[in-house]
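Missing here is one protein chain; the remaining ones are kept as they sit in the complex.
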Amino acid sequence: MYRIRFHGRGGQGMKTASRILGTAFFLQGYEVQDAPRYGAERRGAPIFAYVRADQQPIFERGIITQPDLVIVADDSLVPVPAAGVLTGADAHTVMLINSDETTATWQHRLNLASSIITLPAEALERDELRFIGATCTGAAARLLGVISRDNLQQAIEQELAQLGDAIIEKNLSRASLAYDSMQGHQGCVQTAAEANAVDYHKPAWIELPFDDARISAPDIHAAANSVKIRTGLWRTLRPVIDYARCSRCWWVCSTFCPDGAIKVDDKTPVIDYDHCKGCMVCVAQCPPHAIEAIPEEQAKQQEAELETPA
Amino acid sequence: MTEQTVTLYRSMKDLPSTHLLGTGTPMCAGCGGLEALNQLYDIIGEKSVFINAAGCMTLLSVYPFTPFRGSWLYTAMASAPAGAQGVRDALDILIKKQRMPADEDMQVVVLTGDGSAYGMGLSATSGAIERNLDFLYICYDNEGYGNTGQQFSAATPHGARTSTSTGRRGYPGFKKDLFAIWAAHKPAYVATVAGAEPVDLARKIEKAMSIKGPRLIIALSPCPTGWDYDPQDTVTIGKLAVKTGIWPLKEYIDGQVVHTKPPRERKPVEDYLKLQGRYKHLFEPERNEPLITEIQQKVDRYWHNVG
Partner (left out) sequence: MTRKLLTGNGAAAWGARLAATDYIPAFPITPQTEIIETLSTWIDQGDMDARMVTMESEHSMITAAAAAAASGIRVFSATSSQGLLYGMEMLYTVSGWRAPFVLVNVSRGLASPITLEPDHNDIMAARDCGFLQIHCATCQEVLDSTLMAFRLAEHEHIRLPVIVNMDGFYLSFTREPVELPEAAAAQRFVGDYDAENIRFRASAPVSQAVAVLGGAPYSYFRYETHMAAQHGLAVYDELSTTFAEQFGRVYPAIDAYRCDDADTAFVMLGSFATKAQAAVDRLREAGHRIGLLRPRLLRPFPAELFRRLLAGISGVAVIDQNLSMGMGGVLHAELAGALYGHARAPSCLLSFIGGLGGRDISLEEFFQIAEVTRTAVAEQHTPPPRLLYTEQELREMRKLQAIASVERDELNNAGGLEHD
């Protein structure tokens, strides 16, 4: 059985990507099971989707804990624990990461037994991000080695039928490019040995200790500890204030920020980048247009450069 | 019934510039409801207990994280006002029987979406008002059942596309007039607000906080996910809702309805509609002139009656 996991952000089309791959397998004659999983069902928040494909009927359910192939559409998810990108990845797993950074960089950074393949991320405009799914699916199909270009194409046409010819064309060309680019890695994805009932890893069952309600009630005895969650990791665009142009208007950006992530420090607005989700309301509303939207990757690079000693 | 005639909020300069509600919640980027809640919470303050019904905002507090500096209780979809009744009565009893000092008291605030407010929770709200419960009710109105994928609710406007009204003419029904229904109960205060008009909102919350009894607020909550637009347009769309007259800013107090920010020259509703994907079918593949006109005329009629 092939076990494949997709990781992306809400709005990047991971559910569609998993369906395209699922349909492609189905057209190829496989038994298929595919599904998305949302934590918080929100644009920008991490989501994953999975596909199972086998020659026999599939008697497995739920999330995939031992993936053969992990596809990461948005590399900013890798360091996010809640995204679970690395969960269950072992020596046989192939990690396909959509990233500008090199394979070597990722191998060094993650230090995994799994093999890593990178799929170059083009500097995409915001609305181009929608095609990440097609790119990933095209690459995945080639890595699996059992899905024909024809069936991949047909799957895309089927799953995107209601979006119109123009969009389907774009998806097809992206998928095809990615399919081609993975020629050198064709068929590298291996299925895992199935678990056996003889020497399996015994579950570590315990007798759950009893806790009184003052401990075991679903209550949070804290104030505003949500700040520990860095929703800034959702961002693909970063708003940057040009303080030369900022007119200290008192305080349009701070008032309109939906997340309350802009406060005013000593008459200067300061954006909390740990939590700014990149909605760009402040950019749209700033009266002297003193806030600019910069791609998050670029902003991070600029930050890194500033920190590097001359 | 007393009413504060002097306000702290005359312009945006008077609005708080640090915000009480914690960041890090999983609301969508650009959420108009969260924007309104942020503004409201700054004025309501942390001496409050929010009673919530099922909806998008239920996910503000997911174990073990909460953004509230005050308290919070999640109840169920239909009965948040009943939960408010229990908490308010309990606090009163504790103070009266001197089992709790009066300075431990809190403002009891119901927070629900339009799904609960306009529909399932209407019976509980009606009962709470009728019993003259001393509470604040905030409805964040994103005009549909948002948390389940934007199916239409009783708050969905005529012609809007939702996931259960995907035909070429959108939602065939009409937005329920919740303001009028609440006002018919003759509570202490009813108001409509929008995060895009923060000074108007601040004054209304301030006024509501100075009164006792049932005080109910509907906050227009532009929703990028449900209304299908780029999140950066949340405030633009909110402002247009007011400027086109589609979202009248008004309050009911002492038996009168007063419009607090009537648009001087109403912009055509089209300016508001065409920014939103949920109205795309009104313009493409060709203009649905009759439907656009119908929407415009309804707005015109409303303001004509206001006089």
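In order of appearance the chains are A and B, and numbering begins at 1 in each one.
Basically, a contact is a pair of C-beta atoms (placed from the backbone, for glycine too) under 8 Å apart; a residue touches a chain by one contact, two chains touch by 3 or more.
Just so it is clear, the model here is predicted, and its values are computed rather than measured.
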Touching the left-out chain: which of B:Gly83, B:Gly115, B:Gly144 or B:Pro231? B:Gly83
Among A:Gln162, A:Ser216 or A:Thr308, which residue is in contact with the omitted chain in the full complex? A:Ser216
Candidates B:Tyr9, B:Trp72, B:Tyr145 or B:Tyr252 - the one touching the absent chain: B:Trp72
For chain B, the residues touching the chain missing from this view: 46-47, 49, 51, 58-59, 61-63, 66, 68-76, 78-79, 81-87, 89-94, 97, 99-100, 103-106, 123-124, 126-127, 130-131
Hidden partner chain, residues of chain A it touches: 39-40, 208, 210-214, 216-223
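By our rule, only the chains that are shown with their structure count from here on.
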Per the centroid of Cα atoms for each chain, what is the distance between chain A and chain B, given in Å? 33
Residue positions on chain B within touch of chain A in the complex are 11-13, 15, 17-32, 34-35, 38-39, 46, 59-70, 147, 149, 195-196, 198, 224-225, 230-236
Where on chain A is chain B touching in the complex? 39-45, 218, 220, 222-231, 234, 249-252, 254-261, 263-264, 272, 274-275, 277-281, 283-285
